[in-house]
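The other protein chains are all here in position, but one chain of the complex has been omitted.
What follows is chain A.
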């Protein structure tokens, strides 16, 4: 068990983070309008988009399946004079990069056609969104890196998009959503993992998206707080799927970064998997190690929003199980549940742990700078 030292607690609060090159692995850019993507789309797909629009895998959905706590789920103070939060590079610089002293930030665009019902449109959008990230954000602001957005329900098209971006230093990881048509270990998604491993790009799995299924396997919940909490359970399902389907046996160099999923649930999942694996090894003979070993070796997690147990030592216990090198800082700017690096981390961390979480760990995973 971890014991919280009062000296560490003071160092966490008062110790300067000066000299730490903070890496933020979750910043959400937004287009001013769909027209921002037009320069990167063929006339055929631009006309299609204008005529039919995007169609998430979800019936009757105009807007969100659950209401958000703030308009567009964004900080009330993050709206620029024109356009939505995250669409104005100057404001993003001021409120996120400058204010929080972020040395490098990774862009994760949301709601831009990933997992669209029309695979062709989804692939065209992914290409356009990737070009747009580089031109609108990464070139004018060298602190920012893009995600390789892929049409993840189409494995082959996704792999082609990843190979198109391979070797381009503007791209930090391949972006998937946690809610997909089938559990992410399903072989239909393996072309994505193959291309990502080949390109040396981690897979970033950001929570949300539209699976077409109810948010819980007991059906639709009533409240937004249930959606926020549900990420822990849907992410458990995808982690189990990726491990037991054998993704990491086939792609042993694959790295997966879970973004915004929380982390308190992970050790218990590892214990449960290992318990059952002892009895059910014969069912999944392609697994050569205990499931928790794949979990500890192939997965990383972002901080925001991190559980805050009543006893601070319990969070340290969780971090110890995961491995101190597995935890990566994220702001989630401009969303309403944004974390500020000065206040988001528990005061009980040592200065070395704090440095690692704020920047060192992410640098080791992503490999840039």
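The rule we apply is simple: contacts are C-beta pairs under 8 Å (C-beta built on N, C-alpha and C of every residue); 3 or more make two chains touch, one makes a residue touch a chain; residues count from 1.
Keep in mind that, in the parts below, contacts and distances are computed from a predicted model.
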{"item": "Options \"ABC-type spermidine/putrescine transport system permease subunit I\", \"ATP-binding cassette domain-containing protein\", \"Rieske (2Fe-2S) protein\" or \"Chemotaxis protein CheA\": UniProt name of the undisplayed chain", "value": "\"Rieske (2Fe-2S) protein\""}
{"item": "Contact with the hidden chain (one of A:70, A:101, A:324 or A:350)", "value": "A:70"}
{"item": "Selected residue (touches chain absent from view) among A:48, A:321 or A:336", "value": "A:336"}
{"item": "Option touching the unshown chain, where A:72, A:344 or A:365 are the choices", "value": "A:344"}
{"item": "Contacts of chain A with the absent chain, listed as residue ranges", "value": "69-70, 75-77, 336-340, 342-344"}
